[in-house]
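The structure under discussion appears below in the form of structure tokens.
Note that one protein chain of the assembly has been removed; the remaining protein chains are unaltered in position.
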Amino acid sequence: MPLAAVTREPLDLQALTRDLVQGTPGDGAVAAFTGLVRHRNQGRTVHFLEYEAYEPLAAKALERIINEARETWPAIRMGMHHRIGRLEIGDASIIIVAASPHRADAFAACRYAIERVKQIVPIWKREHFEGGEIWLEGAPADPDDEQAKLIAHKIACV
Amino acid sequence: MPLAAVTREPLDLQALTRDLVQGTPGDGAVAAFTGLVRHRNQGRTVHFLEYEAYEPLAAKALERIINEARETWPAIRMGMHHRIGRLEIGDASIIIVAASPHRADAFAACRYAIERVKQIVPIWKREHFEGGEIWLEGAPADPDDEQAKLIAHKIACV
Amino acid sequence: MRVTVRLFARLRDLAGSGELMREVEAPATVRTVWQSLAAEIPALVEYEGTMSVAVNAEYARMAAAVHDGDEVAFLPPVSGG
Partner (left out) sequence: MRVTVRLFARLRDLAGSGELMREVEAPATVRTVWQSLAAEIPALVEYEGTMSVAVNAEYARMAAAVHDGDEVAFLPPVSGG
């Protein structure tokens, strides 16, 4: 599987990490993030989520985020898989792995990436909760919005 | 295996993560750190590392770090395994997993924990490099040093 | 000329379909396509201030030119991760 991917299959952090660090004996640090479907959201009891994507653009947006991260942290390598379709409570919706010679960069890049995913990747969740269903909507997506990038960098504590 | 452990066996991030998040449907975020043995260190070509621990105190120090993290981020749960013995280039020497309802806490707790490991856990590496062997020595370990904790909190970007 | 309109999430629900074929007069921009669509399905208008747009699966601006055969997508605020 490519390092940036949108998929209907269960995510495999171990396999993605192995692909990422294979043959890079200079990497001493791997930071990883996994997003899981929670059973509660904004006071509602969630039954399951359905993720929808504009798939070709979503894959490109993930690649874009990897490139952005490498502009700020040139030594890192990053992989990111986002799952779509029906996800049950506890399922992983996203995995992000950042490998680097040093841990500070790996952590910062990983932290940055998940913020950017929520800002610019064209994926939407439909929440099926006790009593109804609703499309969740977050940020208007604008990959060129420098203010949003700045916020993501700030959160990453660069 | 307990959540805090010092072991001679290969580390298994997937198993530790599964143990940690099982039955906690409120956790939406998992941050993880893996430390890998690098082939270069301070200009030297490394052949392998040998890790030595004061095992009972090292296990307690890992538990102490988990408790410290929960004082700052009460909603997190954390697991930490440190490997000892002979480790080859690319082997994982430490895995840290922090699960939390929200990602900011998971990242910060994980970042904090690895700094504290390097400050207070009685484990030492002997580097076998091209041309010799050397004990690496980092910080004088003092778990009650509030200045050191402060530095770890600052790095975690709390 | 003919364009494919793609709609996602709640925009798709409001339109009743995620993919529509539409005739527009050349020269056209994303805005032209949107305005004709919004005239047809007024419920979409509430997204005018918050949606993003893409042409052939690349983010674009409302003023971007649209050509025959292009795929024009309208995207509500995203909620991935």
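When the chains are written out, they are named A, B and C in that same order, and each has its own residue count from 1.
The working rule: contacts are C-beta pairs under 8 Å (C-beta built on N, C-alpha and C of every residue); 3 or more make two chains touch, one makes a residue touch a chain.
Note that the coordinates shown come from a computational prediction; the quantities given were computed from them, not determined experimentally.
Although it is not drawn, the missing chain touches B when the whole complex is taken into account. Of the candidate positions B:44, B:70, B:102 or B:118, contact with the hidden chain is made by B:118.
For the chain left out of this panel, the touching residue among B:3, B:141 or B:158 is B:141. Residues of chain B in touch with the missing chain: 35, 51-54, 56-58, 60, 82, 93-94, 114, 117-126, 135-144.
To be clear about the criterion, only the chains that are shown with their structure count from here on.
In terms of inter-chain touching, the protein chains here are arranged end to end in an open line. Centre-to-centre, using mean CA coordinates, chain A is 26 Å away from chain C. The geometric centre of chain B is 49 Å away from that of chain C, both derived from CA atoms.
Shown for chain A are the residues that touch two or more other chains, namely 35, 114. Not a single residue position of chain C touches two or more of the other chains.
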